[in-house]
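Notes follow the structure.
With one protein chain held back, the other chains of the complex are shown just where they sit.
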Amino acid sequence: MGIESPLFQLFGQSPIQPLTKHMHLTLDCVSVLPAFFAAAQSGDWKKATQVRSEIEQHKRDADVLKKDIRTHMPNRLLMPVARSDLLELLIAQSRLAGSAKRISGLVLGREMHIPDSIYPLSNDFLAMGIQAAEQATVAIDELDNLLETGFSGKELKTVEALLAKLDDLEEQSDQLQISLRRSLKGLEANLNPVDVMFMYQVITGIGQLADFAQRVGHRLQILMAR
Amino acid sequence: MGIESPLFQLFGQSPIQPLTKHMHLTLDCVSVLPAFFAAAQSGDWKKATQVRSEIEQHKRDADVLKKDIRTHMPNRLLMPVARSDLLELLIAQSRLAGSAKRISGLVLGREMHIPDSIYPLSNDFLAMGIQAAEQATVAIDELDNLLETGFSGKELKTVEALLAKLDDLEEQSDQLQISLRRSLKGLEANLNPVDVMFMYQVITGIGQLADFAQRVGHRLQILMAR
Partner (left out) sequence: MGIESPLFQLFGQSPIQPLTKHMHLTLDCVSVLPAFFAAAQSGDWKKATQVRSEIEQHKRDADVLKKDIRTHMPNRLLMPVARSDLLELLIAQSRLAGSAKRISGLVLGREMHIPDSIYPLSNDFLAMGIQAAEQATVAIDELDNLLETGFSGKELKTVEALLAKLDDLEEQSDQLQISLRRSLKGLEANLNPVDVMFMYQVITGIGQLADFAQRVGHRLQILMAR
């Protein structure tokens, strides 16, 4: 964008600030997943239910803010271009939060137990998705700061670098998903087919964490290209 | 919006009228589902095929109108903001109609028989989705009327109340889906795994009725926030 601070301040603060807040609520949903999976894997369904309630609560908070932003975005003043770019970013963030809720719902609903032999790999895969969500949050925080304080083209490079790393994380997440699916395939003979299919659905869901985090990053790039 | 009738009439009738018509065609798709499931459950596939043809016909009518609206929306005059908000509403409605077609296609294609022990619960779940679609239609009708006759902020509260009830219906639909999935899980041991997986797909599809109806409601809220 290259908006220098004095000029931008004609009309006030960073327009992405409310979206930054929404991204942090999104990250709250995602960050609780390791605690959830740990409880589920140890068969402590009471604890798992309780942790999932937290995810649902964070999701509910994010949705309230999403509705707020959507209905109160000052469309009398905002360019249609800027407005639709901001709404698309919001949708990408909301999908990321939705993934966390959906994954945990699948596991809890079936009281799913991931085979112990692939649990460590599954944990690495989940950690990679969470790292991608954190990286996307760092990028949006950084851009928000720059918009507040003013910046030169050089400083935008920092955000670009953060987003390039996010693309790497998504690549690595992809590779881990391929390994995990191959490992699960080797175990299929000893598992109930319906349970297997739902495990694949959970794997797909975890893979979407990095995928949707990357989409948040793409949306930031489009905003910065204006 | 708060557009008083005399002013709005400078440029004529309610801009959502063509979309209201599309919503009624959408509701036509959804409303036939109970008859379809009844035929399917009794194994009367000739009747089920015939009822599904009706759904397909309603869907085709909705699609013709959708294409009409999309290509003839007077973009020379409409604000890009208004235009994209109207198109998003149209997409939400179209997804709702698509769900009805997809669910019935899955059942008919496999001549699926839902286990008798969960059929009543499944029926309640379907009824809840249809009720949500009806509620969304009532809301859009009401807003359309208000736009025609002019309204104060107070009258918009009626639409807000209708939409709040729609959110409740979606919540209830969610709870019913959880129960239904739990019940089906208890029957898995005695069922063919592939049949089971497709039953879950049908359940997902029925759950989307309330979900997409709620999305129609969210789109109306965004339009009203202008």
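Going in written order, the chains are labelled A and B, and every chain counts its residues from 1.
The working rule: a residue touches a chain if its C-beta (ideal position, glycine included) is under 8 Å from a C-beta of that chain, and two chains touch if they have at least 3 such contacts.
For clarity, every value in this text was computed on a predicted model and none was experimentally measured.
Chemist: Of A:E56, A:D124 or A:E188, which sits in contact with the chain we cannot see?
Modeler: Selected residue, touching the omitted chain: A:E188.
Chemist: Which residue, A:S84, A:N145, A:T158 or A:Q172, contacts the hidden chain when the whole complex is considered?
Modeler: Among A:S84, A:N145, A:T158 or A:Q172, only A:S84 touches the chain that is not shown.
Chemist: In the complete complex, the non-displayed chain touches which residues of subunit B?
Modeler: So the residues of subunit B touching the unseen chain are 67, 70-72, 75, 80, 83-84, 109-110, 192-194, 197.
Chemist: Even though one chain is hidden, which residues of subunit A still touch it in the full complex?
Modeler: Looking at subunit A, the ones touching the missing chain are residues 79-81, 84, 178, 181-182, 185, 188, 193-194, 196-197, 218, 221-222, 224-226.
The criterion applied here is as follows: only the chains that are shown with their structure count from here on.
Chemist: Averaged over CA atoms, how far is the centre of subunit A from the centre of subunit B? Could you give it in whole Å?
Modeler: Going by mean C-alpha positions, subunit A sits 28 Å from subunit B.
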